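The complex appears here minus one protein chain, its other protein chains still in place.
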Amino acid sequence: MNKLMIWYGELLSQKSLIKRGFLFLTPGMLWLIIFLVLPGLILIVVSFATRGSYGELVWEFSFENYKRLLGYGIFGWTPDYLLILLRSVIVAIVTTALSVLLSYPLCFFIAGKPERTRYLWLTIVIIPFWTNMVIRTYAWFLILAPEMPFARIAAFFKLISPGMPLYPSAFAVYLGMISMFLPFVALPLFSSVERLDWTLVEAAQDLYSSNVRIFMHAILPQTLPGLSVGVILTFVPAMGMFVVPDLLGGAKYMLVGNLIQQQFGTSRDWAFGAAISMGLMVLTMFSLYLYKRKSKGVDLI
Amino acid sequence: MTTEMKGLNLKEINKSYGNVKAVDNVSLDIKSGEFFTLLGPSGCGKTTLLRIIAGLELQDSGLVVLDDEDITIQPAIKRQINTVFQSYALFPHLTIFENIAFGLRSRKIADSEVNKRVNKALEMLEIDSMQKRFPHQLSGGQNQRVALARALVNEPKVLLLDEPMSALDAKLRAQVQVELRRLQQRLGQTFILVTHDQDEALVVSDRIAVMKDGEIVQFGTPEQVYDYPKNKFVAEFLGAANLISGTYHDGRLHTDLGVFEIEDTPSWDKGDVAIRPEWIKMSDIKPEINAIKATVKEIIYRGTNFDIWLDPGPLRVRTSSYKKIKIGDEVWLELGAKEMAVLHE
Partner (left out) sequence: MKKITLIVNIAAISTMAFLYLPLVAVAFFSVNNTKYGLIWKGFTLDWYTKLFQNELILHAAWNTLVLAVVSTVVSTFLGTILAIGMDRFPWPKKMNTVLDMILHLPVIIPDIIFAAAMVVAFGFLRSASTLFEPGLLNMIIAHITFQTAFVALVVRSRLVSIGKDVEEAARDLYAGTTYLLWKVTLPLLTPGIVAGAMLAFTLSLDDFVISFFTAGPDSVTLPLYIFAAVRRMVTPQIHALSTIVLLITIVLVISMERFTRKFNVK
C-alpha cells in the first residue's frame, strides 16, 4: 500500500497522496452528504411515515401515502391526485415542445448575425434566463390585465366576461411556463446551432425539396446535443414548477409542485408531501431514462 | 568492455500498465554531450522511457544513474534534467520572459542573475523581440523556441525533447532539425530526442536506439542503423529496403535472384538480407560479382531522385540520374557484397 508513485510530476507515497486527496474531498463531500444525500434518504423514509393529529410525524410505516396519491382515500377512489400528476406531465411536455419550436428560429436568427453583434443578441436571451422567476411570472398580471388589449379581445369574442383578467387560467399558466423555460432551451440549442455545418444543409437542399425534410435530415441531427440538454433542462424543472401555476393558475390549474408545497405549508402533512415528491422524482427519472435511451451520449452541463 | 561512466545510464528498466509492457528491460548508456535519439512507432514505449528519465513516471524496476549518481528515486524537481514537452506545456498566464524564467525563479535565484540568463537564452534562440508577449500570441514555431529556451536556461545535464517538431509543418521541421543539431553541438549538452520520424533521427543524432514494443531493437550511429539494420523491422522502419530471402551455405547466399557473395557471415542457414535501394548499382555492362539481369517495370519521379522498380523482384533502385532508361529496358544490377545487411529475427 505504501508504494511510491509519481503523480503530476510529484514523487510521493501512494498513502500520502490518498491522504491528501481525502483532505481536499472531505469538506465538500461531507457537506453534500449531510445536506443533500441524507435529507434525500430521510425524505424517502418519511414518505412511508404517518401524519399525527397535530401535523407531527408518527413513525408508523405503511404505503398509505402512496395509496392516497394513487387516489385511494377514505371516501373511496378519486382520480384527483393522479389528474394533477398527469396534468403536470402534460404541461411539461407542451411547454418543452413549444419552447423548442420557438427556440429554433430564435437561434437561427442570432447565429445569422455578424460576430460583432451576435453576443449582444445572445445576451438578450440570457438576461431573462437569469431574471427572478417571481418577477417574470407576476409580470404577466400586467399583460393579461382587463385594461390590456389581450383581455379586451378575449372579452369581445366572449371568451371571458368583460372587465375580467385573463388569469388565473390554463392559458396563463402555459404563457408563463413557456416564457419561463424558453431560454433554458434556446441557450444550449444556440451552442449547437452556432457550430452547425452549413455545407451539410446545402447538400440536403440538393437532395430534398421539402423544408421539413431538410430540417429532419441536416439540421436536427447536428443540433441534437444542444437540443437534448435544453429539453432536459426544461422538462425536469417544468414538472416541479410551482410559482407559475400558483400565481397564474390559481386553484383552477394546480400542478404537482403546488400539491407538494401545500403539504409542507398549510396542510402540514410532511409524510404525504414526501410521498408526492417521490412520485415526482420517479416521473422525472423515468422520463430522463426514456429520453436518454432515445438519444444516446447526452451530457448535462 | 569499458563502461563510460559519465553520462546517463539506464539499467534494466521495466514499466507496465496493466498487462501492457511499455518498457521491457531496457538498458542504455548515453554518453555525456551526445545527441541521442529514441526512435520508434507510436506506442513503442519511447515516451514512457523519456518520462522515466525526467522523473515524471516511475519505473516498476531498474536504475537511473546520472553522472555516477543514482537518481532512481529522485523526484523531478531534484533532477538536473529538463524537458521540452510535445505540447510545449507553456504557462498560458505568464509572458514569454516569465515562462523562461520559471525554472530559475522557482529555485530562488537572484533577479539580476535571472535577467542575465533569460536574456541570454532569448538571444540564443532569437526570440528576444517577443519576451513581453503571451504564448497564445505566438506561432507554433515560436512557441517551440520558447519551450526550448525555458528548458535550456536551467543548464540541465540532460535535455529531453519529446517529439518537439510534431506540431510544425514539414518545411519548418527540416530547418529546425538542422538548427537543433547545431545548437546541441555548440552547447555540448546531452540531448535525448524522442521521435517517430526516421529522417529527423538520422539528421540530428549521434546515436540512435530503435524501439519496438518496449524493447530496444537496435542501437548505434545513424550510419550503422541505416546501412546495417539488424532485422526486418528496423530495415523497413528506417526508409526503403529491398528484402531478399535465401539460404546460406558454402560461404554464399543462394536466392531466387542468383547466388551472391556477402561480407557478413550469417548465423542462420535460411533467412533474409536487406539492401537499401540507393546502394544497388545499375549499369549496361555486366558487373564482376553479384550480378542480376533485370527489366525496368516502373519509374517514379521523386524530385531529388528516381525510384526504379525492376523485375525480377520486386527490386527497387534509387538513383539521382537515370540516364536514358525507359520502361522495358534491360539493365545489369550489382548487389554489393558489403552493402547487404544480414537480418536476424
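In this document, chain identifiers A and B correspond to the written order of the chains, with residue numbering beginning at 1 in each.
One rule holds in what follows: a contact is a pair of C-beta atoms (placed from the backbone, for glycine too) under 8 Å apart; a residue touches a chain by one contact, two chains touch by 3 or more.
All values reported here derive from a predicted model rather than from experimental measurement.
Asker: Specify the residue from the set B:S87, B:S139 or B:S245 that touches the hidden chain.
Answerer: Counting the whole complex, the residue in contact with the absent chain is B:S87.
Asker: Just one of A:S179, A:S192 or A:Q222 touches the chain that is missing; which is it?
Answerer: Checking the options A:S179, A:S192 or A:Q222, the one contacting the hidden chain is A:S179.
Asker: Quick one: say which of A:Y54, A:F75, A:W130 or A:F157 touches the chain that got left out.
Answerer: Of the candidates A:Y54, A:F75, A:W130 or A:F157, A:W130 is in touch with the missing chain.
Asker: So which of A:L4, A:I33, A:L159 or A:L207 would be touching the chain we can't see?
Answerer: Answering carefully, the residue with contact to the hidden chain is A:I33.
Asker: Which chain B residues would touch the chain omitted from the figure, given the whole complex?
Answerer: Chain B touches the missing chain through residues 54-56, 75-77, 81-83, 85, 87, 89-93, 102-103, 106-107, 136, 150-151, 154.
Asker: Can you name the residues of chain A that touch the chain not displayed here?
Answerer: The missing chain touches chain A at positions 7-10, 17-18, 20-29, 31-33, 35-40, 42-43, 46, 57, 102-103, 105-106, 108-110, 112, 119, 123-128, 130-136, 138-143, 145, 147-148, 178-179, 182-183, 211, 232, 236-237, 239-243, 247, 257, 260-261, 264, 270, 273-274, 277, 280-281, 284, 288, 300-301.
The rule is simple: only the chains that are shown with their structure count from here on.
Asker: Round to the nearest whole Å and give the separation of the Cα centres of chain A and chain B.
Answerer: Computed from C-alpha means, the inter-chain centre distance equals 58 Å.
Asker: In the complex formed with chain B, which residues of chain A make contact?
Answerer: Residue list for chain A touching chain B: 4-6, 9-11.
Asker: Mind pulling up the chain B residues that touch chain A in the complex?
Answerer: 55-58, 73-77
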